[in-house]
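With one protein chain removed, the remaining protein chains of the complex are shown where they sit.
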Amino acid sequence: MTAPAPATAADDPVASEALLDVRDLRTYFKVMDGVVRAVDGVSFSVAPGETLGIVGESGCGKSVTALSIMRLHDTPPTWTPTDANAERIPEDVRTLLGDAPPSRVMFEGRDLLALSEDEMRQVRGNDIAMIFQEPMTSLNPVFTVGEQITEAVMLHTKASKKDALDKAVDSLRAVGINNPERRVKQYPHEMSGGMRQRVMIAMALSCDPKLLIADEPTTALDVTIQAQILELIREIQDRTGAALMLITHDLGVVAETVHDVVVMYAGRVVETGTVDDVLLTPKHPYTEGLLTSIPSRGMRGQRLNVIKGTVPNPFNMPTGCNFAPRCPYVFGPCTDHDPRIEDADPADVACWQYTPAPGSAIPPRAHLRRSSEVSA
Amino acid sequence: MVKFIVRRSIGLLPLLLGVVVISFLLMRAAPGGPQAALSGIKSLTQEDRDAWVKQWCLQPVDASDPVYVQMGKMMIEFGGWLGVLNCNNTGAQAFVSDSGNLNVLPTFLGGGDNGIIHGDLGSSIKAGRPVTEVISERIPATLILTSTALVLWVGVAILLGTYAAVHRYSLFDQAVTFFAYVFYSLPTFWLGLMLIFFFGVALGLVPTGGIITTRDWPPFNTPQYWEAFGQDPLGAVSDIGRHLILPVATLVAVNIAADSRFVRASMLESLGQDYVRTAKAKGLPGRTVIGKHAFRNAMLPVVTNVALELPFLFSGAIVTETIFTWPGMGRLFIDSVGARDYFVLMGLLLVTSVFILLANLLADVLYAVIDPRIRYD
Partner (left out) sequence: MSSIPADDPGLTSPAPGSADYEVALQSLNQWQLAWRRFKRHRLALVGAIIFAGMLFLAIFGPIIWPYDPLALRRDLPGPQGFSPLEMPPMGSDGGGRAVWVLVANGARLSMIIGITTMLIAVTIGITVGGLAGFFGGRTDTILMRFVDLMLTIPFLFIILVAARFFGGGELIPLILIFGLLSWPGLARLVRALFLSLREQEFVQAARAVGVGSLRIAFRHILPNAVGPIIVSATLLVANAIILEAFVSYLNFGLKAQDISWGNALAKSQQTIAVGNWWWPFFPGMAIALTVIAINFIGDGLRDALDPRSKE
């Protein structure tokens, strides 16, 4: 389900069943000081009703990925190469893109990146809904909660005002808010953070979307509320059958909530797999670093493990593997060649330890390939 | 909401009191005081002068008095001006009106009829008529000028600023920014003079001063004028309208320049907020996202800003009325300063300050209407 898709849909029977199929997504920002490769060739897919987590630290491009799928970026200064905009891409962005294939975001068989703005608007909120990190500021302070929910409902379902209001009340009840009839007339500032996030979820679900994208939904909340919200998301996802794409930097959240996971670093996917596989037996050194850096009780009195170094300067990415400067296993090919997960074999980790680098023979950890792909 | 208004109004009372005190102090502190002005008017008989002194509790000025005596005299004059004291009587009886009750009480309850509490702002030393009369006949002209200017100023600034924000960095935006800079820096009265020359004298398109064409109409705000108005309302309005063009343009140019940039900045900030992103993510059309979600939040600081700038609208009216010989309160003010017509000056100060306080109150109410977070403060 999460393996990168081959070049055309015709070759890939799996992809045609997928609800969301992101291929070669690239999003570059052209800013005053240069070009930032925020998302640099990301591919994954989500089947109907499935749950996928996108994990990585701040700045790795996971939020940008979600916003690119929803086409919520302004072009310019943001550029995602498609067939349509090939001529309009600025010089320096084009240089960096090189001969990268155009990006595609296939949703139910349609390429979202090729839709007109009007068509895209009908997708937003309706087929794909998104909730954001900061419930405090993501709701408009001058309108009631009810007004903000009914607005979406009336837009997408052509419901009357009264029906939309009923739907809003139902949505609030479905996310566990007591007294929804009263709450629906309240303003966001009259609610707590956790409740506001519930409202956001209610708003997202009010039009029965097929895919829910949640961008760090619990990061801004207290730990106890976090657990409630995550459980709510899971429960709703079960109940409505919507697919879930959960973006977070918190491995604990991922472990509890989703089935499959994609690990991102510096704008690229570095490892994919089921949650069990990736979190219990991480293969990429970055994933390993993330997991071992989580403090546990047994470590009392010892130094914490850290991944040395910092995230690379977006204007000045390293040659070779993006992670090489920080990697404890760095060896020969790492600083010369850039491992990409699409070319990787086995196809779930972007690292020269598992995939033979050009010019080298057997990679050092070839024996750790996943059992299903071990060749004779 | 009513409670909100009441609470805010009560909060303004100290300011009102302060304004009253300041008006009084300012005038009295000027060299000479009303005494000097009174003696300067030859047409008054000594009887008239004595009546005035009594009416206003004017105390003989004597620089050799010890400080506390001078302060005491000032307090007495203040009391007389307010209408708390009745200087037809002396001593403690001064608090009692001619009809025997406390002077402070409203007139119909038996109190006195002097002082601002009772609506008596004194008499214009120059015109010999009650100040209330002199001021109120000037109010319509000023009101016409400032309200037209206010509507234009706020309306155009909002339109320009919003459009510029939505089409950031476009040619329109850059042009608006450039002109805003230029106009913001021009001294208003110089702009007025240049406009008079260019459009009035050189091109002859618009009248160069006054509120009405004096050949065709009786003097403004006289009974004859209103009669003529009734006979030809359209003609009268268009006549005034033609005379309004240059003064209003002068009055609003600077304000539009400044505020359109402010609206633009406020709109840009609002457009960058998370809730705008949420609105887009819901699939709302651009018009709704901008016109409904971003706009309403962006207007909050704009409302405050306009309220804060209202005093400057009145100051600007002084400038404009002087240059364009507009028969309003601003012109009256300048004439009165020149003539040291104290009571008129004090009255004008009071009246405009009250207007401004009311405008601030209105702004507060508007703010509460737009932003529900304030309502239950």
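Every chain is named by a letter (A and B) in the order it is written, and numbering of its residues begins at 1.
Here is the rule we go by: a residue touches a chain if its C-beta (ideal position, glycine included) is under 8 Å from a C-beta of that chain, and two chains touch if they have at least 3 such contacts.
Worth saying up front: this structure is predicted, and the values here are computed from it rather than measured.
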item	value
Candidates B:Ile240, B:Ala298 or B:Leu349 - the one touching the absent chain	B:Leu349
Candidate in contact with the missing chain, chosen from B:Leu186, B:Val206, B:Ile245 or B:Ile374	B:Leu186
Those residues of chain B which, in the complete complex, touch the missing chain	14-15, 18-19, 22, 26-27, 29-31, 181-182, 184-190, 193-194, 196-198, 201-202, 208, 308, 311-312, 314-316, 318-319, 322-323, 333-334, 337-338, 340, 345, 348-349, 352-353, 356-357, 360
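Everything below uses one rule, namely that only the chains that are shown with their structure count from here on.
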item	value
Averaged-CA centre spacing for the pair chain B and chain A, given as whole angstrom	58
Chain B partner contacts - residues on chain A that touch it in the complex	70, 72, 121-126, 129-130, 132, 134, 137-144, 151-152, 155-156, 187, 189, 200, 203
Chain B - residues contacting chain A, complex	273-275, 277-285, 288, 293, 296-297, 370-373
